[in-house]
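For this depiction, one protein chain was excluded, whereas all remaining protein chains were kept in their positions.
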């Protein structure tokens, strides 16, 4: 892991972009793990088809990881001969295997570590400028003292030298790398955390859960520095209700969780809808159902996020389209929640949240949550749930004189008193729907590449966006014009805008990572997709790769 | 309430069918209430368009109820002059109003009660045979002693006599009433309770909630008589997990709840899906979202029931189509849960659950839950989650030697040990989906009236079935051939069978009681409805009446 | 107790015009009256007070008062109040509800609110029954009460001990009152509001409809706890002798209330540096 991160930072110093995801075994701590790094001269939002280079310092339980590390005859595998014969699953790929005695090389250096030897080898193999790794290494190992740094630098050098024993090595063309831009190295979870902070969140309550905990840990440290606070709750029922309380008090609030926690929050989300209390819940998806596969990624909480509330409970569901976009989408989500006084569920996933990317410094966007409030009014004239044209009723914040009201999950009159009357129910249901369907979301509802182009549309969402964009790039290179639509606003899904973005195509390929084709069904439920439709869906944890999307489109071309 | 029930039982003695629903005000106890009774010579599964006869013993808060009691110029309103002038909302309907001094008449009798006078009046007005009301009254008031009975009988007689002051009264043609059939008077909630008992349920855990509590109360008394038991849990999280535990132990189990409670159960429902533990959850829908309108009906928990679980978690959702059908659907639900080792959510609603009907004795159906189990096997050979062709893996019940396994919500291998491997995940997801999509549900997936007939299909579900059937009846009488499909198996919605039932129509009218058109969207998500589609949807609490459905179809005919 | 005071307010100023749904004679009437009196006595400005509740007859309280209210979902009043107070230290936050809401479905939040010691005043109107859902046994119902069809013959479980649990869980103010003695109840509410930390008042509040025998509470209660213990162990010893009908303030501790941590302020733009490569 450490080696992977240093490699990526070093590449960033050389002007490259990068992405690093991790795959862990079942052991709580220690045990096997794999770091998957992709580097590029353009921003990297997803993994590539195959792994060009695999450095295996040991083969422990490689079967568990093999599905997530695709190899081909063009791949180069560097392994330690002391770890025994090349496993069948690797050999079967046809990849070229070369041997480097990592352990022996490391053992020859006092305090030498195997992963540092491997790091030096990789950096040199792909041709990173000589100074970059040592430079990052000295920053990283600074705290560990002089001896550790010396050992690290030595090990790296030994690794670099070992490259000489390998011929015909893959390299990166660094000349294409942009220079002079400020680069950030950030994980999706940190980006989400910083995004909600930028959006104005000042209160968080939460219960830890994999893979969302890092969002909370980042905010626990950051919030007190901006006058806010985080409360660790006894469970998710408490955390969601705590943020409803804080937001009722006028303070923009959020929590983060994953599937099982979101399931426990749906009752209170409905309360947020009915009582019109803005909150943001970031749900970092993992493999489901039930406890499922906590450390791996999937896009299968979409149904619950969109439909999981009882009664007619319109609310907003957004999804980040990349690690960098976690920041934008988080900030936008806070903005939407506050503007419409409605709960927003923001979806990301493990593949995004726990991965780290080297990206361009994200632009500062203007979205800061701002709620329509009232100041002191004539005595008792205040109607908390006034029926307005926009559907948004100005909200009194405790402390405002003459406007006290009771927020209520019981159906109510405009004033907020409980009512069982059909007319009040209809009126409030209409109002709560109107405020979110009539809102001007601008162009942010989706990220579109190749707008208006071609006969084929690829429509996707979330962490598959990178693969879809890559696929489109290749298809265009092959002369097939396609457009890619990655939907950021999953609910309310606005049929008109989706239809407009699809106008002119005769084929739609839906790409998603769920066994139940949840995204495709969601689209169908709201609009008639034009022309013929195919779905490229697979459950987690193995992500859909660009070549699979390319293949799906070209198979269609061939009439398959 | 009592008077309404006596009236209905008396009508039943005369061979009539009936339906009684109640509408309550907000007071916890006492306060205003209205009993709506419909009688007929054919089974009555829904309310009619208008109320033929309204007996108002007082006008207290009539505005609250007016929307639920439609009047027309043809209606007869009988009111007590001492209660003041006829309210505007009643007068505006154009109904004929006649005055009867209920209170004075009752006051003239020692211990005379107003509602008994009204009962006598109504029974006589509609022409029930003289003996029926006294006969039911003596059974009902038996426990209250001789004096109460005498007072009751006297009051009824006084009421009957008061009819002489009214001319041109509505009567029922009793000659059409079938005779000699065994009739039951049963509420939807009692029917559900008896249905699950027939299905084999022997353990229930629950937390009280309106309007589901009666199911639980009935079962609390009945279960010990068949060797079972009911546990009142501390909350819904406990109750759903308790029934998972009992069912893991081999005992068919269920719970009942309403929207807010179901919201708290979704995490554990997902566990039931992943660990393959059969359970039945009966959800009696009330107005939503959030606390909503607890005492009134709506069909808006459909989304949550179908989609409300995190991850890809295929399970079964059924819906009763009438009060009588609560019995069948409950029993069938237990059968399905046990046969497929899967959670079943059965939907009914307040309008069905808390209403009472006079019906023909329901047939004894053969569906009794039976689980595929294993007996002692060779040591350690047992695979709890074996991948089978049907998708159903035989289950070992604790107590069976050599088959001990661990039921798990973590993804697992066929043996049941935790696994994060893509292949295991795919295999188990496939299996869990296959077992419910490949099952032979026979014709029970829907109640169909007029199969294959006409150009127009009305597709609906739940407590609107009666109104849809009534509407179809009238349309046919007007020469418009229609078919009605009321879907009992809402999930998995099987596109082929629905399409087959719709074959040949060019128009589909979807009828449902939800603001968000949840049923219509569910259908769209799974199949292309043939021809043109219209949706007749309205939130609760006012049910959709037959004439509205007729109007929707005829408007179409007129090209509106 | 925070926020500015009103000049000589009247208890009526804290009562709204919404008609309670309660049955005539319900013990809960005296609780809303006592809350209004206490707020008037302390002269708290209405806009600086929030009254949070869950679901149940008792939980209807907020709409009947003129302070800010939040009528949430069943069992979750304490978390809502905790979030509000942690985000808005300037408000006085009261929480009200029933024995079902607070000790059954809400039991976990009760435990953790006692421990957390956020400055809230929690009033539980205990009638040993679920009034709202028409009379089922609650955690404080006697083991042999057979008034509910859901538990024929009685729940058969030893009743929940609210004060013992509150003390064990770490509540810093623990009292018991009877709704039939509104003056004492008012006094306790005032003291609880003034106490810095989590205050719990257990109010015996009869349900006239489903537990008519609770009318006899008035003959059973006895004000024994005239001086609050300041030592938890001592309070425990007192409680070991309790018959469930002693009233008064049992315990008042001095642990500091939980508050958000204060840290030097940092501009958002300065936080960005941690991401720069």
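Side notes on the structure shown:
The letters A, B and C name the chains in turn, as written, and every chain counts its residues from 1.
Here is the rule we use: a contact is a pair of C-beta atoms (placed from the backbone, for glycine too) under 8 Å apart; a residue touches a chain by one contact, two chains touch by 3 or more.
Remember, predicted model here, so these are calculated numbers, not experimental data.
Among the displayed chains, contact with the absent chain in the complete complex occurs for A, B, C.
From the set A:216, A:262, A:306 or A:508, the residue in touch with the chain omitted from the display is A:216, counting the whole complex. The chain not shown here is touched by just one of B:30, B:84, B:178 or B:398, and that residue is B:398.
Contact with the omitted chain, checked across C:112, C:134, C:176 or C:202, is made by C:112.
Of the listed residues B:235, B:298 or B:325, the one in contact with the hidden chain in the full complex is B:235. Within the full complex, the residue among B:268, B:340, B:422 or B:467 touching the omitted chain is B:268. Across A:235, A:372, A:427 or A:453, the single residue that touches the chain missing here is A:235.
Counting the whole complex, the residues of subunit A in touch with the unshown chain are 26-31, 206-210, 213, 216-217, 220-221, 224, 230, 232, 234-236, 260, 290-291. The set of subunit C residues touching the chain not shown comprises 104-108, 111-112, 115-117, 139, 152-153, 156-158, 160-161, 164-165, 167-170, 233, 236, 240, 255, 258, 261.
Within the entire complex, the positions of subunit B that touch the omitted partner chain are 9, 12-13, 182-186, 190, 194, 197-198, 202-203, 205, 222, 224-229, 231, 233-235, 237-251, 253, 267-268, 270-271, 275, 358, 361, 396, 398-410, 416-418.
Operating definition for what follows: only the chains that are shown with their structure count from here on.
Put simply, the C-alpha centre of subunit A and that of subunit B have 42 angstrom between them.
Rounded to whole angstrom units, the spacing between the C-alpha centres of subunit A and subunit C is 42. Looking at subunit A, residues 267, 270-271, 275, 408-410, 418 sit in touch with two or more other chains. Residue positions of subunit C with contacts to 2 or more other chains are 71, 73.
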